[in-house]
Structure formats: structure tokens, C-alpha cells
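Shown here: the complex without one of its protein chains, the others still in place.
Entry: subunit A
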Amino acid sequence: MSGCDSEVKYPLNAESYRLLFKIGSGASAVVYKALCLPLGSAVVAIKAIDLERSRANLDDVWREAKAMTLLSHSNVLRAHCSFTVGSHLWVVMPFMGAGSLHSILTHGFADGLPEPCIALVLKDTLRALCYLHEQGRIHRDIKAGNILVDADGSVKLADFGVSASIYESETSSMHAPSAPVLSSSSYFSDLAGTPYWMAPEVIHSHVGYGIKADIWSFGITALELAHGRPPLSHLPPSKSMVMRITSRVRLEDAEMISRRRKKFSKAFRDMVSSCLCQEPARRPSAEKLLRHPFFKGCRSNNDYLVRNVLVAVPGIEERCNKDTNNLCGCAGRGARCVSSCCHTNVAKNRRISGWNFNEDNFELDPTDDGNDEQRCRFPFVKNDLVERTSNNSTGGECEGSQTRRRERIIGVKEVVIPQLMTILESLEMQLGMVMHVLECGGFHVNDSGCGRAPAREEREEMLLCYVRQLEQRVEELTTQVDKEIARNGRLEAQLQARVNVKNINPSQTSGSIS
């Protein structure tokens, strides 16, 4: 909008766009591929945010939408425009033909990308982060799912904007009109009112931590790209996770991965571990990271990405069809369909810089209770299997029903295989645990020479680093909570003081509610 004046103006009404199909969905938003009819049917992506369902208040939505309009960098996804359609906000954005890196991983690189490609996309991501941080913005949700690739191999960081995901921790001032209204109005105008324009020193004290949190997430994203999933992603995001992390289950698991899979360069490992430094202050800035040796030899050539990555994954349309077995056909009906028909796995992912440690499982298993997970998965799978075998054994009545059955078997296969994979994964994890216990007990089951020990130690240290990191984060969050509680206390005291004054002079205030 407020960029160069020569820019193409996108129309501000729903009638000018034709929604083609859904390419992503979250708790309160759906993203569509769409055509902009007046602009020669130019392809765009439209994010339809349900303002009724979104837990964010309007001011926050506005601030983020504004940021998305005012940011201008070749590696940052910028909004063309935004307007409301009923109770939905439509944000019109460039369509990124190859989808997110998360989707690319899922549909062709389950074990991770080759290192030169990682360097390429991470370098572009870092450029975007540099720009954002220089502008005093923090992204708060760096992950493969938010790094988008276009069909020509260009890379853009997305979703620092209107994504509902980042508002979860905001106090919802709209529900409580008493104290929050006051505090929110003064808060917004004095401080965060225009965070976009906030002074660097304010930024540094207020979001200095956030900038380094972005770097941490960046490190995790690097691992996600390397292994096809973020570390610890096989654990449920419950409290027990912390227990399991501290008991270093993951060490064994990582060990297995590294044994089975590829080796990474020292530069890569060094870059990642600097991002995952326990002390936020000691993590490098985005600018410094860009100068890291890992990115030195990196060819800035998007073609490379096209030839080596994009050719290996199906087009986004195909991916979406595969993903949405329960396709609701909502694309045609516009933004009204956001309600219950969409996948909710993205919704589980809305914590600040929140790594969904269990994303893979969420897609397969609707329960998010870590304890129930094992119990309910098995019978579910068993039933499917029974169904499948019975179908096979009673086969041979008439042609038509056989075709039908075959179709059904294929459908069943699609359900069963991922679940079997999950079981395999959880068995591997249990194996890891058992091995760990055995090793702790002095049984060197795996004692195939001490040559591997240094590498193991290094990994162990790296993983310990995450654990400390997480602990640190919990601590930081606890402090924040404490501060909030103190602030609440003060506000309540103020309120009480006012009430007291009122009680002294009840006749003066008869017009107001008591």
C-alpha cells in the first residue's frame, strides 16, 4: 500500500477475487490460492482470518496487518492489501508456488534437505530476520512452516503478521472492561500503540529478549530442515516431556538418527549450536550469523533450489489434495467455511515461538493427551487392520463391489501406514529408552568401540544445551508471569483506592455503576 506509488493496486472487495482451493488452515484462519480477476486473473494467496474466532483483539490484528503492509524486503512476505468480508479479514498476499518448507519436507524430504539447500534457504531467512530485527520487530514463530518458497526458488519469511498464532498470550481486554480497558488504552498509546515506530532503545529493552528468541528458533529450524522434523518432535508436548528431556531420552534417539543418516559439516553444527546457546545474550545477532562460515560458500542461486528440491516434490495442488482427504469443498463458499471443517493441527501450534514438539503425531492422532496416546492408537489401528483383512478374505462376489473394496483398501492403507510409522517411531523411542537404561546400568550393549565417543559427547552436549535452553525459557517465562502478577496487584490496589474514594462520596457518583 504505502510503498512505491507505481505499485499495482489490488482491489479491496471479495467480488474481485475467485478462491480456487485451500492451501492451508489454522485455528482461526484459512489460506486459499485465488485469482485476482481485475488484474488479469493474477494468482494470489488470500488468508481469511475469522475475526470472531480469533482470540486476538482488533488492535493487535490491525497492528500486525499494518506491519505486513509496511515491511518491504525481498525475503519477507508482504501483504498486497487487506479488507474485511463480513466478519473475516482477507489479507491478499503473493502466492508462493512451492509452499512452505515444512510441506516440502513432508512431501519429499522426510529425512531432511541436503546441506547446500539448507544453507541457501537459511541464508535468505536470515536476511529477512536481519531486516525485521533492524525494524524492531520480532517474528516469534520462526519454523519451516513459516518459510515459503516460490516456484522460481525464491524464499520468503511469512506469518510474522496477522497469524492468529502469535496472539495467544495477549490479555483479552475485550472481555473485561474494568481495569484492562484503562490499561489497554494507555498501554497502547504510550508504549505498544505503535510498536512499529517504537524507539530502538525501547525495542531493545522490551523485545531484546525476543530478538534472541528468534535466533533460538532459527537454530531449531536449521535442525528441522536437517532432520525433517524439529528435535524432540516425537514427544508429546506435556509436562512429561520435560521429564523425558531431562532424562536425556533424546540423546539416544539423536544418536540413532545420526548413525543412520547423513553427516553434517562442522560449520553447520557450529552455526546451530551458537544459535542454541543457553544465554540469550551470547547468541549471535542475525547480522552476525549471516557472516558465519556456514553461509560463506553458499551460492545465492535460487535455480539450485528449483533443480535440487522443487523438482522432487509434487505441486502444491497435488499436495493439498493429498493432505485434505476430508476436503470440505469450502474453497468455493468463501471465508465462511472456516469453522469446523478444517484441519486443526496448525491450531495446536500457536504458542509464541512455540515449537510444537509433536506435530507429526497431531496429524495422525486427534488426542493431544500424552498418556492416552499409546492406548488409543493401538485399537484404532487394529480395527482398521481387521477391516482390511476381512475385506481381503471375503473377496470375490462381483466386479463392482471388488473395485469398491479395492478403493477402500487404498483408503485404509493411507490411514494405516502413517499410524504404523508412528508406532514404529514410538517403538524406536522406547528402544532408545531401554538402551539408555541398560547403558546407565553399566551394560554396554552398544559397545562397538570407543571411536564414536567424542562424537557422542559432542551431540550430548548439544542436546544438553537445548535442555538448559528450555529450562532457561521456562524460567524467563516464570519471571514474566511474576511481573504480570505484580502489575495486576498494583492495578487492583488502584482500583480499590478509587472504590474507596467513591464510597466516601456516594452521592457524587450516582450516575455510574458501582
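The rule is short, and it goes like this: contacts are C-beta pairs under 8 Å (C-beta built on N, C-alpha and C of every residue); 3 or more make two chains touch, one makes a residue touch a chain; residues count from 1.
Note that in this section contacts and distances are computed from a predicted model.
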Among "Acyl carrier protein", "SOSS complex subunit B1", "MO25-like protein" or "Transcription elongation factor SPT5", the UniProt name of the subunit that does not appear here: "MO25-like protein"
Candidates A:72, A:301 or A:479 - the one touching the absent chain: A:72
Sole residue of A:89, A:286, A:313 or A:467 that reaches the chain not shown, by the stated touch rule: A:89
Listed residues A:20, A:39 or A:81, member touching the removed chain: A:81
Residues from subunit A at the interface with the omitted partner, ascending: 1-5, 9, 12-13, 51-52, 58-59, 61-62, 65-66, 69-70, 72, 81-84, 86-87, 89, 135, 172, 174-178, 181-182, 185, 188-189, 193-194, 196-197, 199-201, 204, 498, 501-502, 505, 508-514
